[in-house]
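Below you'll find the structure I mean.
Only a single protein chain was left out; the remaining protein chains are all shown in position.
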Amino acid sequence: MRSARRGTVITGLALLGLTGVYIRALVYTPMERLQGLAQKIFYVHAPAAWAALLAFAVTGLFSLLYLITRDRKFDLVASSSAEVGVAFSLVMLTTGPLWGKPVWGTWWTWDARLTSTLFIFLLFVGYLVLRGAFNDFEIRARFSAVLGVMALVLVPFIHVTVYWFRTLHPEPVLLKPDRPSLPGVMLTTLLISIGVFTALYVGFMMQRHALTVLRDIRDEETVDANA
Amino acid sequence: MTHADPSLTLHGVFRRFGYRWVVRDVSLDVAHGEAVLLVGGNGAGKTTLLRVVSGLLKASKGRVERQGAVGMVAHHTMMYDALTARENLRFFGRLHGRSDRTRIDALLDRMGLLHVGDERIGTFSRGMLQRLAIARALLPEPRVLLLDEPLTGLDDSASRTVVEVLAELKRGGAGMMIASHQLVELVGSADRVGYMVGGRMAALEPCGDAGQVVQRYRELADRG
Partner (left out) sequence: MGSYETLRVALAIAAKDLLVEQRTKTAFFSSLVFAILVLTILYFARDATAVSDLDLAPGALWVTFTFAGMLGLNRAFLLERENRAVDGLRLSPATPTGIFLGKVLGNLVFVGVVELVSLPLFILFYDVPIWRQLGLLLLVIFLATTGFVAVGTLFSAIVVRTRFSEVMLPVLLLPFLFPPIVAAVQLTRRIVALRPFDELTGWLSMLAAFVVIFFFLSLLLFEAILEE
């Protein structure tokens, strides 16, 4: 399938890009004065969080599209995105503590963004577990789409809840109303990394989606052959 | 065969579960006061077809037109074990907007269950449950009656009661589809027989006696 091959190419390029980002981060981007070397994790951590959030939004929106149109192709996109999203949220959840320990002095903090991502991860896993519980693809698609839409509405609530509870995370460094507080070079590295992670997401998605479609065709042919 | 004013019409109905097509391209209409007997092996699609006709399942393709309320009797009682026969009928009657006591008593009486009306149905025998399920199906005064193995688990006298009730409803103008293996008991009630093979309606013919129906079914099933 062509989209699978194209996805492989994009993934390959993105992985090369990731190497480039790290060379740039380690060699050409200045050391953060207070956080030291640990801050370099940030160039993976934040973009992975972005990719997980993107995956989550895609799952939610395509779930909604599925419920409206009942067209299976939307379900295949939603579920592929959920699987890819699990990977990215895991990266985010593991790099967070690695950075947090030297900088904050604690592995884990219940800050709004970290907690929201933890919930996104848990919701993704719940979504995939639920999908595994049904054999009939129509029921699987319909029921998991309901969960996908519910989860999309839930996450802002979780974010506000934790934010109100307390927040310890550094202020948003990127989209500050006046001007970004991150020095120019670091910001460029971060933005490149975000671009690379987006490409990585797209590459993974295309491959995962192609696999889903192929699996679907195989199952359909198996049943027809037995009929 | 087409009727001027059928109680039930199926236009090219298909239904799939997952990747499997369970009902394929079934078209027929059932006149008022007519009964169509569905005959076919296990997995031939009879139950699924009846569920699609009832509206419980959506057709994957094609459509079903029903005139008036539908009553259905299926493998499950569709009732609550913890409630009494009367409470069950009253509850479903309420949903249909007909829960008056005299009517419920009349239905219980008709199915020979008046004396156990205040007992929980969890204690009922299979035959009693089946008769109660028929009473429930009759609550909305259905113009279309769908019966999936209505005589399973019934002894001779209970079977006769059910066959009598069906005859009465037919005279009253209800259209029926009955899926059953109990041909001897039911051929008398049926006007036509639909032979289901592999999800398709292999033939739809006037009903002969039980021997003829079995003979014809084997012919069609062998042909595949």
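Chains: A and B, in written order; residue numbering restarts at 1 for each.
Just so it is clear, a residue touches a chain if its C-beta (ideal position, glycine included) is under 8 Å from a C-beta of that chain, and two chains touch if they have at least 3 such contacts.
As the structure is a prediction and not an experimental result, all values here were calculated from the model.
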{"item": "Contact with the hidden chain (one of A:13, A:154, A:191 or A:211)", "value": "A:154"}
{"item": "Contact with the hidden chain (one of B:57, B:106 or B:221)", "value": "B:57"}
{"item": "Residue among A:65, A:91, A:114 or A:145 touching the omitted chain", "value": "A:145"}
{"item": "Per the touch definition above, residue among B:70, B:85 or B:147 touching the missing chain", "value": "B:70"}
{"item": "Touch residues of subunit B, complete complex, unshown partner", "value": "51, 54-58, 70, 72, 74, 76-83, 87, 91-92, 94-97, 120, 136, 140"}
{"item": "Subunit A residues that touch the omitted chain in the full complex", "value": "67, 119, 122-123, 126, 129-130, 133-134, 139, 142-143, 145-147, 149-151, 153-154, 157-158, 160-161, 164-165"}
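The rule is simple: only the chains that are shown with their structure count from here on.
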{"item": "Chain centre separation (subunit A, subunit B; CA means) in Å", "value": "51"}
{"item": "Of all residues in subunit B, those that touch subunit A in their complex", "value": "16-21, 198"}
{"item": "Interface residues, subunit A side, partner subunit B - complex", "value": "135-138, 219-220, 222-224, 227"}
